[in-house]
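Working notes for the structure below.
Apart from one protein chain that is not included, each protein chain of the complex appears where it belongs.
The first chain written gets the first letter, and so on, giving A, B, C and D; residue counts start at 1 in each chain.
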Amino acid sequence: MTDILNALVVFANFVLVPGASYGAQLALGALGITLVYAVLRFSNFAHGDTMAFGAMVTVLATWALQGVGVSIAPLPTALLALPAGIVATAAFVLATDRLVYRFHRRQHSQPVIFVIVSVGVMFVMNGVVRFIIGPDDQSFADGARFLVTAGDFKRMTGLAEGLAIKASTLLTLVVAVVVVIALFWFLQKTRTGKAMRAYSDNEDLALLSGVDPDRVVMIAWLLVAALATIAGTLYGLDKTFKPFTYFQLILPMFAAAIVGGIGSPVGAIVGGFVIAYSEVTVTYAYKRVLGHLLPDSLAPDSLVQLLGTEYKFAVSFVILVVVLLVRPTGILRGKVI
Amino acid sequence: MAEPFLIGEGMTGGYGGTTILNDCTISVDRGEIAVIVGPNGAGKSTAMKAVFGMLDLTAGSVRLDGRDITRLAPQDRVPEGMAFVPQNANIFAGMTVRENLEMGAYLRRDDISGTMEQVFDLFPILREKQRQNAGELSGGQRQQVAVGRALMTRPTVLMLDEPTAGVSPIVMDELFDRIIEIRRAGIAILMVEQNARQALEIADHGFVLVTGENRYTDTGAALLANPEVRRSFLGG
Amino acid sequence: MSPTWRGPILFAVMAAVLTGVGMTQSWSVALGIVNLCLISSIMALGVNIQWGYAGLFNVGTVGFAAVGGVAAVLVSAQPVREAWATGGAGLFLAFLAVAATVVAILLIRARIGRGRKRNLAVAAAALIGYFLARLAFDPAVDRIEAIDPALSGYLGGLGLPIVLAWPIGGLMAAGVAWLIGKVALGLRSDYLAIATLGISEIIVFIAKNEDWLTRGVKNVTGLPRPVPYEIDLQQADWFVARAASFGLDPMEASSIFVKLAYAGLFAVVLLALLWLSERALNSPWGRMMRAIRDNEEAAEAMGKDVTRRRLHAFVIGSAVCGIGGAMLTTLDGQFTPGTYNPLRFTFLIWVMVIVGGSGNNWGSVLGGFLIWFVWVEAEPVGRWLMDVLTSGMGEDNALRTHLLDSAAYMRMVLMGLILLLALRFSPKGLLPEKMRIGHRA
Amino acid sequence: DDVKLGVILGYTGPLESITPAMAAGAELAMKEVTDAGGILGGMNVVSVRGDSTCIDAAAASAAAERLITSDGIAAIVGADCSGVTTAILQNVALANGVVMVSPSATSPALTTIEDNGLFFRTSPSDARQGKIVSDVLTDKGVKEIAISYTNNDYGKGLADSIETNFKAAGGSVTINASHEDGKADYSAEVGALAAAGGEVLVVAGYVDQGGKGIIQASLDSGAFDTFYLPDGMVGQALPDAIGDGLNGSYGALPGTDSEGATNYLKMAEEAGFTSGAFSPESYDAAALIMLAMEAAGSTDSAAFKDKVMEVANAPGEQIQPGELAKALKIIRDGGDIDYVGASAVELIEPGESAGNYREIKIEDGKIETVGYR
Partner (left out) sequence: MIRCEDVHKNFGGVRAVDGATLELAAGAITGLIGPNGAGKTTLFNCVAGAFPPTSGRIFLDDEEITGLPPHELYDRGLLRTFQIAHEFGTLSVRDNLMMAAPDQAGETLWNAWFSPAKVRAEERAIREKADEVIEFLGIGHVAEERAGNLSGGQKKLLELGRTMMVDAKIVFLDEVGAGVNRTLLNTIGDAIVRLNEERGYTFCMIEHDMDFIGRLCDPVIVMAEGKVLMQGSAAEVMADERVIEAYLGHGVKNKAEVGA
């Protein structure tokens, strides 16, 4: 019995819990991407750097708060600083819209032009973030780091294996769930939400229904800014703040958004977890789990690993391709919000 | 004669460089039906767009109830009581039928369930399909959604670009009946039709457009009676 | 600017700018940039064939460039005889196992009708084949990789002239593209994009991790050149004399000579590909591809085998990218799998195509030149801008130090700004797709 | 008159976060020399930066080409990653006959590369470090290790070398797996490492890249609690970021029994930056170039390339970081120096660091020296 428990705990500790936290992080990022796609109809390559920007402002604000001794322990101070990050990011994003995207919207440029324009915005943001805070790692996490550490867990349960749960993991999960429910409700039920969907569906006809396009676009960007800042900050709290990793995040985030069905918020969440768990489970070495489950004589010598971890991205992409081949518009059918 | 309720006067303009409309005048009064007919590519749809502000005019003006609205953005004409069903892409394909109708009533703050019922009574198939995505409907059904959406606004001016294209005869009759009914409520109706004979029968005024110019302007009955018009534009 | 003159004028401006670099910086720098511009243009042509002609949203360019790079290694590196001796047999057995599996699967598909039974049989055959192949493959690979890992540890190549790697790289990329296309071309727009992105990442991962084939992250350096080495020229009397007659010092002359030689080779390839592309685009073939791009359903209804034609365009475009990849590896003189990141090899190429004007071959070439130029020159210009901006501040001004330290990031900002400005003033690209009016009948 | 030195490092790209400290290190040496009156009778030494991007051979070559032929630099400090270093060396430096001193390219392949005597490096080849790691671990009685390396030529080469040496010494390696730098999440890697187990996790990565991510995730999940830190992983930034969890971990980095390393830390702090991985090596690379120029009495690569080994090695008076002025004076006076510098440089043929190692241990969040090898 304890063997089974031990096996479960190992599995939870190295697969379930980290996968959940990574999945929730991807999902939050993918939500922002999906929202831009759904309302403004293009793939926003600047989203990773938007997250970096939002997180950066939050980091700066957190330092300022920490400097004057404000704290909401055991929660991280960064949560208090979030509004500052959101406001600054919103301002920045609205400014780019005004200066860049609006022109192409009025021109009725093709989606691919928007994609390339977003690459341009990405370069600029990339530089701006590094100008302000530099390319380095920045730590800004405070508050309780763990809900349970592996050692505590062993002591409490008397099991041979430990289970660690980070506070940031739980926080990310909770926020992801809350945000997606709120977003879903907003888009499906509120007038503004419907106007946004209508606008994305058929812009000209939306005008004929009296929808104010500028307002719709502005609200979309505000939501995107908020989502990006929250996602970026939570990611920074869990891992670390470094501009380059945010850029690296866009590929898995896109994968998540698309596997889930681009344009669908619930799809983004599902996609995030599919990508995260496919990376973790396929490359996990089941040696220790089996070691607990099987009698000693049968315990495996080898790692019992389906594929080396160097192929973990390959694995998630293979899964992605397979999912797309089976369901060409993603798990939850894209483009519907 | 007092000025008509809605008039696009001497409209000249087009897309990009080309000029499609040439000093074209279209008007309609409250409680009247005005019908635009003409060959394909004559500029009928363009004239409608111009009246609704979706085209930059190089000359001419659009006036509603005596007020110059030439420079008003399309979305700002909706609160003024104007509603428009374009010829193409006239539904929200990714939204359900019901949501399409709700979008028609986007600016309305009052209870819309009554109007919705009226639309469903007019087009019973839509009641059945209200939870289906409009993009999955048949051609005629989409057309019904499009007209239904415009009716939901409860406009003072209703502009329809070929509302009957692709709808079955029975629905077309219903639609024309309904339009006559709406006229009775004092609403101005401006429409483009290729089913021109039926349309002119119920029209108070008719405009025959050719290459962006007014060729004939008369009452519906007079145009129907004109053999030249019948032969060249109404299919004999 | 009238449309007919727009192209020549923009190319002339580009030439003038490059000449300017030659005169103010140095001719080596200018020619070095030109060489990469030529390669970039070739890759952009490849993407344009896929996107501009056929509307295929392929963002897997990096994978095909990597395949081209692998081809350069396999063709030109010196063979490692010892590796062949110890591991060759095992690899051959593994290859046999794979071949046998394929034959078995084909047989099963021929014998058993559609359905669950057939799928099970195919899966079983594939699984057995996989394990048999691994059985022969793994020990062979271990033995190969054990041979002097610091310097070889791989099979090496055929030791042939590296120029051969260009067509072979194209063919290899075409083969890979054919496989991918068979699987993925059923997907639409963004979904195709992410699938190709994923597959290209997998290709790069293979190049990085299959050491027996590519030496992996340990890189293959010192690939042979199709042109002479500068050092040899500097020591050749005839060359030194020649250089002196032009009033050049041998060092500079050798560097310029080598770059010119490369430029000549690359230009020949680019012009040939450009000629073929233009011919194709302006032919009924091009018309058909554009029709497929515009409306696949209608094209299918008008008798075009859309699936096959799209596969053609995909394969041809990928082959061109593969050629570009092989050429780049040739120019670098080394194969570095770590280089292949999507930003540089996929998105930058896309930027070239879109800024140049998709659907227009000359636009792609112009985009290739312009964007590579900006990519390289944004760095010094960025630093220079920073110097200018901060020149008014005091020596010890903290902001000034900070800004000067951050000058490298100006490169990103400038790159982005130029991209945004280009599209702002030329939203359809610098040389937009022509409306083809009738044909040169 | 000025002498220009090119500092070609990856200011953008995957190693962008360790690059600023490296560049600052090199420039610190230049400033020190210039403040002391320059070389060759008053020539100031100025730095010209060029972006190697670490991964893009073509862009790196273009940058080097520009620095040499347009800016007229006399020598190159760099590049950082072995791939771009090789590209620059073979495509640009050789053609133009310019000396290159890389602070961080550790690929064994560079040892045998054709370089006309122009290429040097102040970091030892991976082959040497593998032996050191194995020795340190064996001496501590460790029998079983797991290895995680950054998936580039540095990490791969080092990991292979560690595995070979450690096995030869009778130890066992449970897993030798790579990680990619700059990725978002390392739970899969740590999961596999944890399953394989081992007393110590050897992390052959970079101090604030994937290496740090691996350590963080290992501690978070309780997978490992002791880590071996090779040269790329030793930097105060690591204990600062990780905290108490790192106490008790150990490692080694190039260095001799000298106060050089500590001095350098202080100097860096005074100059306004925090030393990190390969920052001392960068300082040394720049210093060696300038000292060799002084010794040769020329800034011409062809002339001073032969002096690099001379100034770096005994005989002569030992030179610590911060003593460049003294060194220049000795050379001018016809004396002999043995440059030790911040990373205890000892160059062996064909121009690379011999690899003396300073063993360290993390205690109370500080890097403590415990001995030398």
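Operating definition for what follows: a residue touches a chain if its C-beta (ideal position, glycine included) is under 8 Å from a C-beta of that chain, and two chains touch if they have at least 3 such contacts.
Note that the structure is predicted; figures quoted are calculated from it, not measured.
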Neighbouring displayed chains - absent chain, whole complex: B, C
Contact partner of the left-out chain, one of B:Ala73, B:Ile125 or B:Ala222: B:Ile125
Which of C:Ala299, C:Leu343 or C:Val376 contacts the chain that the document leaves out: C:Ala299
Residues belonging to subunit C that touch the chain removed from view: 276, 279-280, 283-288, 290-291, 293-295, 297-307, 312, 316, 433, 435-441
Residues in subunit B touching the chain absent from view: 15, 38-42, 44-46, 87-88, 125, 132, 136-141, 143-144, 161-162, 165-174, 177, 194-198, 201, 231-236
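Criterion: only the chains that are shown with their structure count from here on.
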Both-way neighbours, i.e. chains that touch subunit D and touch subunit A: C
Chain whose Cα centroid lies at the greatest distance from that of subunit D: B
Of A-B and C-D, whichever chain pair has more C-beta contact pairs: C-D
Chain centre separation in whole Å, for subunit D relative to subunit C (CA means): 32
Cα-centroid distance, subunit B relative to subunit D, in whole angstrom: 76
Rounded Å distance, subunit B centre to subunit C centre (Cα mean): 54
Sequence positions of subunit D contacting 2 or more other chains: 16, 20, 151, 178
Per-residue overlap in subunit A, given as positions that touch at least 2 other chains: 130, 134-135, 308, 310, 313
Which pairs of chains touch, using the document's own definition: A-B, A-C, A-D, C-D
In the complex with subunit C, residue positions of subunit A that touch it: 37, 43, 45, 100, 103-104, 107, 109, 112-113, 115-117, 119-128, 130-131, 134-135, 251, 254-255, 258-259, 262, 308, 310-311, 313-314, 316-318, 320-321, 324-325, 328-330, 334
Sites on subunit A touched by subunit B in the complex: 191, 194-195, 197-198, 200-202, 204-213, 335-336
In the complex, subunit B residues that touch subunit A: 52, 54, 73-75, 78-79, 83-84, 86, 89-95, 99, 102-104, 106-107, 149, 153
